[in-house]
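Here is the structure we will look at.
The complex appears here without one of its protein chains, the remainder shown in place.
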Amino acid sequence: MQKNVSFYRVIYGDTDQMGVVYYANYLRWFEMGRTELLRQIGTPYSEVERRGFYFPVSEVSCRYLRSARFDDEISVETTLQALGRATLVFAYRITRKDDGLLLVEGWTRHACLDAKGKVVKIARELERILKKALAD
Amino acid sequence: MQKNVSFYRVIYGDTDQMGVVYYANYLRWFEMGRTELLRQIGTPYSEVERRGFYFPVSEVSCRYLRSARFDDEISVETTLQALGRATLVFAYRITRKDDGLLLVEGWTRHACLDAKGKVVKIARELERILKKALAD
Amino acid sequence: MQKNVSFYRVIYGDTDQMGVVYYANYLRWFEMGRTELLRQIGTPYSEVERRGFYFPVSEVSCRYLRSARFDDEISVETTLQALGRATLVFAYRITRKDDGLLLVEGWTRHACLDAKGKVVKIARELERILKKALAD
Partner (left out) sequence: MQKNVSFYRVIYGDTDQMGVVYYANYLRWFEMGRTELLRQIGTPYSEVERRGFYFPVSEVSCRYLRSARFDDEISVETTLQALGRATLVFAYRITRKDDGLLLVEGWTRHACLDAKGKVVKIARELERILKKALAD
């Protein structure tokens, strides 16, 4: 399975008054991770959209084990977990880069839609590339 | 079971270039919902914190059925779903106020921590109020 | 001059680890304010866009006098300050609803664009309504 590893430095604007990252913001880093994975396997998401396909999130699950803090460098590991006719599932592990401590893990399920918002089968060529990312 | 219903008008800043609300932003409205439920049953979260307790999110699950759009008025229904010795679970339903269409549903699990970040039993009086909210 | 007054309750997600609202988030409330002013004078921004006009922000200025905190109810007062052939200026005052304390004041300048992103003269009928809002 192909894996992308991306990095991000936590800013003040990501934190809340508990002194840690606000829980919704990890979902932004999930997005960063899957965008970089798609780029890595040769199908940038901007390209996917140019061809008239959209992968909106239909479900998200996220477990918060430890907190990221201001100025932490985090590492986001993303893999393609499953591939259906018109769905994709990505899995994520966010760790603190420093010591590799696992902070958050989760997954997102996506539908494949066309420009009109109709569920459609993932395009043949794109499917081939995604299958390869699953198998590699 | 006590239920809180809160309202919010979607702003431009909540949307993304797909023309709908960005998936992470619904978690902000989950937070709004549980904060208002806690206020409604008589234990505002600001009060909870003043007494030295914190309810950080330990897990979130969210299903996106339909999209909220700019200027939509949405309705967030929140209930307390479960109550453990040191955990709480809230459930949410976000609907479009106009026509009641269900957009998003989900839940969050929370730990009960003290000011030092240690898991602690929920304070007796607070537990009594929360139990009542479950039962009512 | 017509004035809109809108209200918002600060959530945890708006704050940062200094225990106060993160400075960028006030600009979200400026947006809420001008959207509600446009609705109040009879030209909802969603309507403006449906007619093919866009008012992107070309400049913002904001002074932070005091901090909004979690659970504060804030009041956003918005006025249309100036109106050019293809520009608008809105002014904002954000106060704490409780005691009327001024927290933040600022303004935004907007261009009027068509769907292709070209600067265009504000449509006659819209201009008439906006002029009235300036004069009233």
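All chains are identified by letter, namely A, B and C, in their written order; residue positions are counted from 1 within each chain.
The definition used in the following text is that a contact is a pair of C-beta atoms (placed from the backbone, for glycine too) under 8 Å apart; a residue touches a chain by one contact, two chains touch by 3 or more.
No experiment lies behind these values; they were computed from the predicted model shown.
Chemist: So one chain is hidden, and I want to know which residue out of C:V5, C:I41, C:V57 or C:L83 touches that hidden chain in the complete assembly.
Modeler: Of the listed residues, the one touching the omitted chain is C:V57.
Chemist: Check the options A:D16, A:E31 or A:E59 and report the residue that touches the missing chain.
Modeler: Within the whole complex, the residue contacting the unshown chain is A:E31.
Chemist: In the whole complex, what residues of chain B lie against the chain that is missing from view?
Modeler: Touch with the absent chain occurs at residues 12-13, 15-20, 22, 24, 70.
Chemist: Extract the touching residues of chain A with respect to the undisplayed chain.
Modeler: 9, 11-13, 27-28, 31-32, 35, 44-46, 70-71
Chemist: For chain C, enumerate the residues touching the unshown chain of the complex.
Modeler: For chain C, the residues touching the absent chain are 18, 20, 23-25, 27-28, 31, 54, 56-64, 67.
Note that in this section only the chains that are shown with their structure count from here on.
Chemist: So chain A and chain B: same face meeting same face, with over half the numbers shared, or different?
Modeler: same
Chemist: Counting only C-beta pairs in contact, which pair of chains has the most of them?
Modeler: Chains A-B share more contact pairs than any other pair.
Chemist: Roughly how many whole angstrom separate the Cα centroids of chain B and chain C?
Modeler: 28
Chemist: List the centre-to-centre spacing of chain A and chain C in whole Å, with centres computed as mean CA coordinates.
Modeler: Centre-to-centre distance between chain A and chain C: 33 Å.
Chemist: What whole-Å value do you get for the distance between chain A and chain B if each is reduced to the mean of its CA atoms?
Modeler: About 24 Å separates the centre of chain A from that of chain B.
Chemist: Give me the residue numbers in chain C that touch at least two other chains, ranges are fine.
Modeler: Only 12-13, 70 qualify.
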